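Chains shown are a subset, placed as in the full complex.
A, B, C and D are the chain letters, set down in written order, and residue numbers restart from 1 in every chain.
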Amino acid sequence: MDRLVTVALALVALVWVGPYLWMVATSFKSLDELVRAPAWPIPSRFRLDAYREVFSALPVWRYTLNSIVMATLIGVLQAALALPAGYALAKLEFTGKRVAFVLVMACLIIPPQVTFVPVFTMLGPLGLVNTMTALVVPFAVSAFGTFLVRQAMLSVPNELIEAARLDGAGELTIIYRVLAPLVRPTLAAMFLFSFVYHYSDYFWPLMMTTDDHIRTLPVAVALLREQGTGVRWHIVMAGNVVLTMPVLVLFIVAQRRILRAVTARALS
Amino acid sequence: DRPARPAGEVAFWFSYGGNNRKVLLELVSRFHREQSAVRVVPTFQGDYFEGLVKLRTGLFVGAVPTITHVVGEVVPYLARAGVLERLEGVGDAVLSDLEPALAQFGTFEGAEDEPLVALPFNRSTPIAFFNRTIFRELGLSPPTTWDELRAVASRASLVGEEARWGFECPVDWWFWTALVGQAGGRLVEDGRITLGGEPGARALELWQAMVHDDRTMRSPPGRDFNAWEASNGDFLAGRAAMIWTSTAFVRYLEENASFPVGAAPLPGDVRRAVPTGGTFFVMPKGLPAPEREAGLAFLRWMMQPQQASEWARRTGYMPVSQAGRRELEATGFFREHPNFKVAVDQLSVAQRWPWAPELFRVQREAVQPRLEAAVSERLDVRKVLAEARLVAEAG
Amino acid sequence: MSLRPTRTFHPYAMLAPTLAVLALFCLVPLGVAFHKSFFAWDLLTEPEPVGFGNYRALLASGELGELIVRTLAYSVVVVSASLTLGLALAVALNREGRFYAFVRSAVFSAYVVSWVAVALLWLWLLDPQAGLIARVSKGLGLTPVDWLGNPRVVLFTLAGVTVWKITGYAMVIFLAGLQDVPRSVLEAAALDGAGPWQRFRYIVWPLLRPTATFVATTSLILSFQAFDIVRVMTQGGPVRSSTIFVYAIYEQVFVNMRVGRASALTVVFFVLLLGLTGLQWWLWRKSADSRVAT
Amino acid sequence: MTTRLVLEGLSKRFTGRGAVHTEALKKLDLEVRDGELLVLVGPSGCGKSTVLRLIAGLEEPSEGRVLLDGEDLVRVPPQARDVAMVFQGYALYPHLTAAENMAFPLEMRGVSKVEREQRVREAAAIVGLGDKLERLPSELSGGERQRVAMGRAIVRRPKLFLFDEPLSNLDAKLRAELRVELVQLVRRLGATALYVTHDQGEAMTMADRIAVMRGGELMQLDTPRTIYERPANAFVAGFVGTPSMNMVSVADSPRVAGLTLGVRRGATCGFRPESVRFVKDGADTANPTEGVRLEGRVVLVEPQGAETFVHVDGEGFVVRARVEGFGGPELGSRVVARVGAAELHWFDESGRRVEPLA
């Protein structure tokens, strides 16, 4: 029985890891090899041509930096804003609390693809297109993150807040110096989800920028696909590897903490 | 208002990846080497659709490029909306040298009274590619009629372990239009959208017959570029003996095939006919005069024979400059690369699109979404087209 | 129990930035969409009022109904499969050991990787001729399925890829939920005569129900918002069989240049999702209320 | 510096769901004298925490005043009240070290870093936490945590200490130890303190004076000894002492099943377990009209070591008796026992104590 489970789990691991290996293997092949014997996993010869092309075609480092700066800013802002909002929604009594909560939750279900036209028509006249502002500010608040922080705050004992008040702490001090460390696992989970999403977001950065200097890595990797020609899979996969590796490496390095953060009672 | 661009800067939005982008960027650098007054900043804006949305939103908020390129079908639409600048300023020398069938007035029927708003850039027609090895082994030559097409396709098909399609072609509006023309039909007749009438139906029936009766053509594998990629991929892998696709792929297919690639014009039915495709340069209306002039300077340069021929040589698109074409002939490029010449020769039977603002909607909303189902599920083609006509007329 | 704010305005000030951003980038756009849904507009020319024309057109063409059915089908498959699989994996992997940690990370890593990358990867893996899957199934003597070309299959193919991508999420949340099931309760059940399956069936599952509803709600939202995967893998085809909601909205704006119609779709989308999540929330609250700390 | 806290007519109503009012406090008057450790005791929900929270300013009173050294605190925000509170479970900041926890209130009041360190060191020395200052709360034992919480309270040198069941999370042994420490510390500081607990044993051992509350009202305020020996009413009598006082309600007849009462002086008669003395049946020569005589069967014997509790079932009611060491009757045996008249407590119908005639 146990052995059966282990075998099944090994298979599961293969189903999840296999595609990555495949992606990496493909990126080392030649197109010719791909077209003729695509199923053979191991490249006949490890060719770096695809990578050479990727790195020569694109300022990869610059785009990666843009991506990381953007995703980090978004993550930090989301955490910074979710804390007071989550605190108010979880711990304070005031009129309109239910309404506020419902408003936040309603925004949880709206994807950017349906809001971008009005947003663009708002930001455009302000001259904000092509700025970090346009990439970051619309995502400065995460409805989901606010919800998670609220849930985490619910389990913080009121006494702690009262103790801090008696100790002379103001509300902002309480939020950022007392409560933030307490809900750190939730913040970490929230940051992770947000970072990963925005780091790899293609749509919004493409739509909100018309200038290369502010572009992000996924937009750049899209360049590797050919509009109106054939797809050269080895190059696309090399681009994919370049796009994916930073997050995967980050994840592998920090996976213990990340998994713990995510599993640390994300919900009430 | 949008911040003024630095003097002499031309913002150029494009939608290419891969090799085309490389060639384009190299052309731009050469432009910069040859002069210093105008500086072109080329920026990728996503695929054609995304690029077009960005142009539209850009127009809405007043953040537009100097130049962008758009697919042919939307030119009449944009022109009618009054958002495009006239481009006569590139000069008569350039205009008179343009390949007539590829320029705005040769591409669109009924555009003669309209202002000139589009200059051709990467223009193409569909052509046939065949696997010379297979054709030689089987003693086949490229078909010139629909009957020959079916015969060749069935000869070249293999079933069983090493299955091979005799013929493959994206079930796409573009190729359907080619078939309609070959069957003697026109999309718009006397200002009414007919979608070809009976010839339109026959075009679809040809595909249906090849897919379902002959089983020599692969059933449509997916929409848009997936279908295109699939047929290219099958061809390169030897799983399709002959495909129809754009001339733009000449270089890609030649370079990546492990067999000699042959190209041939499309066959005819009651007549020979092909549509043209690809994109045009356009310029938004209302730019400051210096920027407009700078943009025109770049366009003028791009239309010159040398650039036109280089672009054609390195990609497979057709040279838009007559002098450029003559240069390719003169230098023996076409002799060495006969496949590149097929499309150019085929221009003699190229059909003009109607100058109809609703053209792209007819394509995208009315026809295109119905083609695949009609073929793969063998629907009653007349009913399908009647339905499409209704949608097209509803607007 | 809630605390009294030290100043009455405090909670409002704390919520102000959040609500302002949400209002500006979510509620106002929704309002604009609602307004524009009564116009024909291509972003180029003046919007033209058409009353309920957009809605009528969507209904008349049968498009709306098909969209809803397709989107629901996709979501149901995605939510139920990722939930089941995530739960099974969580239960199987809820123990110490390098091997288990490895499998956990492997499964979760897919959630970390970008949608575009995943879509491209699977597009390649699922290629009917050249793809790994086709080769393997051929090798096993099975008839290869045209995963992305067959209109009857493609939606489920996309759902399958989505499941591959998000099961890690469900698994991780379930792992968190499992940690909240006290070990002593399971031991008590063992002593009470319950075998492993019975322990799961009668103890673990009922206790995980609120977690499951949470996962279901969030995955439902996630699956309703699926976009990149459609855009990259199928563009909604073949024969529109994989055109689901957000992609349809995108298509109206980007391909058909019909912002008004896209807005009408947006409104329907919002109402539909609001209804569905509202329903799930309600179920969650119900099950959460009946759940108790031991 | 002397500190004197006075509560005057303090009331607190909470409005709950559906506008249901809870009267948590009803016109409470109370005085805590300078340097006194006053323990507030009562069953759960009787309003003890509410008293502390009103004093700390965490809630606003519905009526009444809180006077600290004569100053009315009602308009003063919690931060500005010179009052420190130690919470149940201590409410330490889990991410800060012991030293940082203690420095926090000083930091919030803008005390300089140098002075902060100095005062934290002093406080640490007082509570005896020398070498553990760099540990996080999670790395400290229950007792050490309590010391940190105390340290955080005393570092501010407040006028008044408030304790809300600081020991109730701990196990019995640790609790007994820590309450000793706490009392000694409070005494050493000469501090004025109000200590809340629902454990009457804790109240007895720690308090200078005990205030027993019920349902938002003060039942009795006096020294532990008086509270124990002369409870003001049946509630206090039953609440204080463990095992609690035996209570027999004497409806009309002076004889209740196995119980014979002498002179009847109220509606309810109470006597403490230690007042019950077992007698050899034959040797029971005392005057039956004096005190209580009781016959029954031993149903439970609970040896504690130094003492044993014997439960005697006298037909329908059970009396708890206390004997020294392991002595006392056997389980199951029939016994006769006596309680002297002087050791009886009498209460009238409303539960009020009936004082013996002079």
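Keep in mind that, in the parts below, a residue touches a chain if its C-beta (ideal position, glycine included) is under 8 Å from a C-beta of that chain, and two chains touch if they have at least 3 such contacts.
Small disclaimer: the values here were computed from a predicted structure and weren't measured.
A single instance of every chain kind is placed in view; the whole complex contains them as A x1, B x1, C x1, D x2.
The rule is simple: only the chains that are shown with their structure count from here on.
By number of C-beta pairs in contact, A-C leads over the other of A-C and B-C. For the pair subunit A and subunit C, the distance between mean C-alpha positions equals 16 Å.
The distance from the centre of subunit A to the centre of subunit B, with each centre set as the mean of the Cα atoms, comes to 38 Å.
Looking at subunit B, one finds that residues 50, 53, 57, 60, 225, 233, 237 touch two or more other chains.
The residues of subunit D that reach two or more other chains are 58, 78, listed in rising order.
Contacts from subunit A toward subunit D in the complex involve residues 157, 159-160, 162-169, 173, 178, 181-182, 184. Those residues of subunit A whose C-beta lies close enough to touch subunit C in the complex are 5-6, 8-10, 12-13, 15-17, 19-20, 22-23, 26, 34-35, 38-39, 81-82, 84-85, 87-89, 91-94, 96-97, 100, 103-111, 113-115, 117-119, 121-122, 137-141, 143-144, 146, 158, 161-162, 165, 171, 175, 192, 196, 199-203, 218, 221-222, 233, 236-237, 240, 243-244, 247-248, 251-252, 255-256, 259, 262-268.
Residues of subunit A that touch subunit B in their complex: 31-32, 35-36, 57, 117, 120-121, 123-125, 127, 129, 206-207, 210-212, 219, 222-232, 235.
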